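Here the complex is missing one protein chain, while the rest keep their positions.
This part shows chain A:
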Amino acid sequence: MTVKKSYEEINEKIKSGEAVVVTAEEVIDIVKEKGMKEATKYVDVVTTATFGPMCSTGAFLNFGHSDPPIRMSEIYLNGVSAYGGLAAVDVYIGATEESKEKGMEYGGAHVICDLIDGKKVHLMATARGTDCYPCKEVETYITKDSINEAYLFNPRNCYQNYNAAINTSDKRIYTYMGILQPNKGNITYSTSGQLSPLLNDPLYRTIGIGTRIFLAGTVGYVSWQGTQFNSGGARDERGIPLGGGGTLALIGNLKNMSTEYIRPAVFEKYGTSIFVGVGIPIPIIDEEMMKHVSIEDKDIYTNIIDYSVKRRSKPSLGRVSYEELRRGKITLDGKEIKTAPLSSLQKARKIADELKTWIKKGEFLIQEPVQTFPTNNKLKSLEIVEEEEV
C-alpha cells in the first residue's frame, strides 16, 4: 500500500509538536537510510530555501494623506523615483530603480531595506493639483511605522532552474551574473540547487497560489505564478526543467521583514538589484513527493550560456550538473575553468533551518494551494512589428 498524508494530518502533527521537519538537504540521507516508503511515513515536512539576487522585486506603499491632500504624480524616496500611477498616495517602488544622485550605488532596493531597518526616508512628491487634491508639492520624512501599508511584492522569484554564465569573447563583461572574465575565464551560477524550492517540487504539486512561505524573515505567501513562468518547456526524466522553468510571485509584510534575509545588491556596470531570502515548506503528502524532494545536486543540470553574445538567444556550450559546478572548477573542452556561485547557500541553509524551527514550534502551518499552476505555460518573446502585422 502506498503512503498518503493529508494536509490536515500534517497540520495536526505540527500543532501538537510531533511533526518531523527536515531540510531538503537533510532529507537526502534519510531517504538513503530508510528507503522511500519508510522515509515518506517518517518525514512530514521538508523545508527548501533560496537567497539569490532577484531584480523583479519591489514594494507597495501607502503614505496616508497630507493636509491639504495631494494626488502624487512624481514621487522620490531618498532621490529614487517611485511609480505613482495609482491612487493618490499609493506608490510602487521598484528595486532596480536608481537614484538621481548616486546612480546604481543607491537604488530602490536600498530604499526598501532602509525602510525595513526602520530608517527615516526622505519623501518628495509633486502633483498637478485638483479640486479634491489641491496640494501641489510635499516634502517630508517617513518611516515604515509612520505610513499605512508597506508590503513587498515580488513579481518574479525562485526561478526553478537558471543558466550558468560564461564569456567566450576577449573582453571582460559586466552582467547580472557578475563579472565574467574573457576567454572563458570563469563560470558563474545562481541557485541553491538541491535546497531550491521549485527543484524540490518540479511539477508544482504543493507550491501554488496561497502557499504560506518564509519571505525575508517573516511570513509571506505565493500570490500568483511568477512572470516569465515557463512550465511548458522541456524537462528531464525527473521533471526538472532543462531551462528556466517556473517562477513565483511572492507577497509579504515589509514592516516585519529583516535585512538579515533581504539585502540590496549592486552589479557593477549593470545596476541595482536585491537579494531576497525565501523559504518554502513542502508537505510530504505521498511517496511521489518524497521522491521529488530527495533530489541531489548531481541530478540537477543546467546550460552553460555564452553571455558575450548580445542577442536574445545565446548559445549553450554544454550541460553541467550543480554538483560539478559546486566543486569550484570544471573542465570544458579540455580547459579547466573556475566556477563560482552568486546565490548564497550559507544564507539559504540558514533560512531552511529557521523555517524548520517555526514549523517545529507549531507557529507555522502548511497551507494547501488555493489553486495550482498550469504545467503547459509557454514563454513568449517581444517581436518588433508594424501595426498591421499584429
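For the reader, a short list of remarks on this structure follows.
One rule holds for everything that comes next: contacts are C-beta pairs under 8 Å (C-beta built on N, C-alpha and C of every residue); 3 or more make two chains touch, one makes a residue touch a chain; residues count from 1.
Basically, contacts and distances are computed from a predicted model.
The listed choices are "ABC-type quaternary amine transporter", "NIL domain-containing protein", "Molybdenum transport system permease" or "MutS domain V"; the UniProt protein name belonging to the chain that is not shown reads "NIL domain-containing protein". Checked against the full complex, the one of A:Glu101, A:Glu268 or A:Glu363 touching the unshown chain is A:Glu268.
For the chain missing from the display, the contacting residue among A:Ser16, A:Thr331 or A:Gln346 is A:Gln346, taking the whole complex into account.
Although one chain is not displayed, its contacts with chain A can still be listed: residues 51-53, 105, 178-181, 186, 188, 263-268, 273, 275, 328, 338, 340-347, 349.
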